[in-house]
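One protein chain is absent from this view; the other protein chains keep their places.
The letters A and B name the chains in turn, as written, and every chain counts its residues from 1.
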Amino acid sequence: MILGVFLATLFAGLAIGLPVAFALIFCGIVLMSWMGIFNPQIVSQQMVSGANTFTLLAIPFFLLAGELMNAGGLSRRIVDFAVACVGHLRGGLGYVAVIAAVVMASLSGSAAADSAALAAILIPMMKSAGYHVPRSAGLMAAGGVIAPVIPPSIAFIIFGVAANVSITALFLGGIVPGLLMALALIAAWAVVSGRDAVAPLPRQSARERGKAALRAAWALVMPVIILGGIRFGVFTPTEAAVVAAVYALFVGMFVYRELRLRDLYGVFLNAAKMTAVVLFLVSAALVTSWLITRANIPAELTRFLSPVIDRPRLLMLVIVLLLLLVGMVLDLAPTILILSPVLMPVIGAAGIDPVYFGIIFVMTCCIGLLTPPVGVVLNVVSGVARVPLGQVVFGVFPFLIAQVCVLLLLIAIPELVTVPLDALR
Amino acid sequence: MVVLQRIGGLLVRLVEVVLVLLLAGMVAMVFVNVVLRYGFNSGLTISEEMSRYFFVWLTFLGAALAFRDHAHVGVETFVRWLGPRGRLICVALSNAIILLCAVVLIWGTWRQHAINASMTAPVVGISMIWVYGVTYVTGLAIGVMALGRFLLALAGRVSEAEMARITGDYGPDGAGRAE
Partner (left out) sequence: AAEIQTRTITVSNGVAETHPVGNGVEAMRECMAERTDGKWTLNAFWSGALGGDLDATQALRSGTQEMVITSTSPLVGIEPALGVFDLPFLFSSAEEADAVLDGEFGAMMSEKLEASGLVNLAWWENGFRNLTNSVRPITRLEDFAGLRVRVMQNNIFLDTFQTLGANPTPMAFGEVFTALETKAIDAQENPFVTIDTSKFYEVQDYVSNTQHAYTPFMVLFSKPIFDTYSPEEQQILRDCAIIGRDVQRRVSRELSQQSLENIQAAGMEYNELDLAEMERIREAVAGVYERHAATIGQDVIDQMMAELARIRGQ
């Protein structure tokens, strides 16, 4: 019943165009009135406590690193490098997009930022080369959602904090699933782009490729710093994020020299504003999350799912289908924050590895970023690529199918996640 | 009116400068701590606490600024289907609910004021009202803006930026998009 009240309020709020964060605070107000414990202090206290968490500081730092990379010319050089490698293939710019998406994913933690950067650089190139534009835009969107799966990842940080799971393990475990998502996109692109009449780019010489690689090398070192630093015990994830930001600042200012001192103000301001939007959403979601936990929904869900609790694969399938439905209307951060406390007891009771679950959970939420009606990444790409939203939805469809296939594969064979994770740990 | 706009503009610049300083301060504190640990096997004991408090201020001051810029993400799909009158009703209703949220936030902070004021940060020693009290600022700023927008909608007027935010209809060059 209380879950019904929550969903009805949420949908009604979203339908009249209420921003998600305020819809969630409103849900909180309605829920506590419904439970007979209305007290405005619950709202003010839970919201501030949400942001008052040291581990979440990784979010502004990774967002800042991403902004510095874009402003400092790192993203541009990554795309140039990918063009030098695979631009000459049939459908080459599509492969360029996927490769660039993977490299950028290993530098940044945010799907929206990555797809925006990819679309801004590549869509004009693909348009003039004669590619089907909505489909290209769909690929940028699908490529962008690899960002939260390959470390570093804001989504894993939020899940790690909400579910009390090692962020390091989540980061290491996300690598292989992220690469599988990229492979699936490559396969899907090979199938659907065959009909486009496109003249491939000229093949570049080994010398030119070497030059492009060298120019991109400073950017390619960054994932080594972040992952190596965490894996070999130099930093905690929060510290790795701050080191990444300082590194991007250094490369942009002193190596590429594209970032001037007077640009820094704008870059910091942008990162600060993005942080505020993400964290305000997190804070708002925590009000609802606290009330749902307090209303004992997690225990009820465990009872409800008990028939399938001794069949982990079936349970995972049920949960993923549920999450795909939720993902149609809810953004990544609120989904993680509201559902982690609800789902973790079930996962624990079923004996499923929490790291494996976290990876599948985050992947599913990422796919939700591509599904209408609420698909943040779709909106971003539609805005940057100047393609109507409806056409992007159509264009992303084949890639969405490809990523759902990866998801189903990982549920059928959990070892694809757990074996590489054990090897890396 | 012009004076009010100029004061508003100055206030926005001021908030922006504060946001940049807060983020830069967080980067400095956490980064210096890493350097001190490896370079000198020491650390700033205040950095764990102070960087969190900066973070809280950044989040809640930035949230008010984001509200001014229509940067909080929402769902556009349903409102798009409506005619001008329906859209107007949605804008009015949304802002009324946001006003309610702001009032609850201020009310909650007020009722909790003494509880936070009487607690000190364990290491830094400042009163926690300096941290938790940020929601006065956020609630007030968002509440005043929402009230203004609500009254404008009642009068049948909605800014282009707000209409674009709520319906997803951006200009041909994507103008009005916060991203």
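The rule we apply is simple: a contact is a pair of C-beta atoms (placed from the backbone, for glycine too) under 8 Å apart; a residue touches a chain by one contact, two chains touch by 3 or more.
Every value quoted in this text rests on a predicted model; they were computed, and no experiment measured them.
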| item | value |
| --- | --- |
| Hidden-chain contact residue, picked from the options A:Leu64, A:Met126, A:Ile175 or A:Ile230 | A:Ile230 |
| Selected residue (touches chain absent from view) among A:Ile167, A:Val267, A:Met316 or A:Val377 | A:Ile167 |
| Residues of subunit B in contact with the chain not shown | 37, 41-43, 45, 48-49, 111-112, 115-116, 118-123, 128 |
| Positions on subunit A contacted by the hidden chain, ascending | 37, 39, 41-42, 45-46, 49, 53-55, 161, 164, 166-168, 230-239, 290, 293-294, 296, 298, 341 |
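In this text, only the chains that are shown with their structure count from here on.
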| item | value |
| --- | --- |
| Computed distance of Cα centres, subunit B from subunit A, in Å | 23 |
| Residues on subunit B engaged by subunit A in the complex (per definition of touch) | 16, 19-20, 22-24, 26-27, 30-31, 33-34, 38, 48, 51-53, 55-56, 58-63, 65-66, 69, 71-79, 90-91, 93-94, 97-98, 100-101, 104-105, 107-109, 111-112, 131-132, 134-135, 165-168, 170, 172-174, 177, 179 |
| Subunit A residues within the subunit B interface of the complex | 13-23, 25-26, 29, 39-45, 47-48, 51-54, 56-57, 60-61, 64, 112, 116, 234-235, 238-239, 242-243, 245-246, 265, 268-269, 271-273, 275-277, 279-281, 283, 329, 331, 372-374, 376, 379-380, 383-384, 386, 389 |
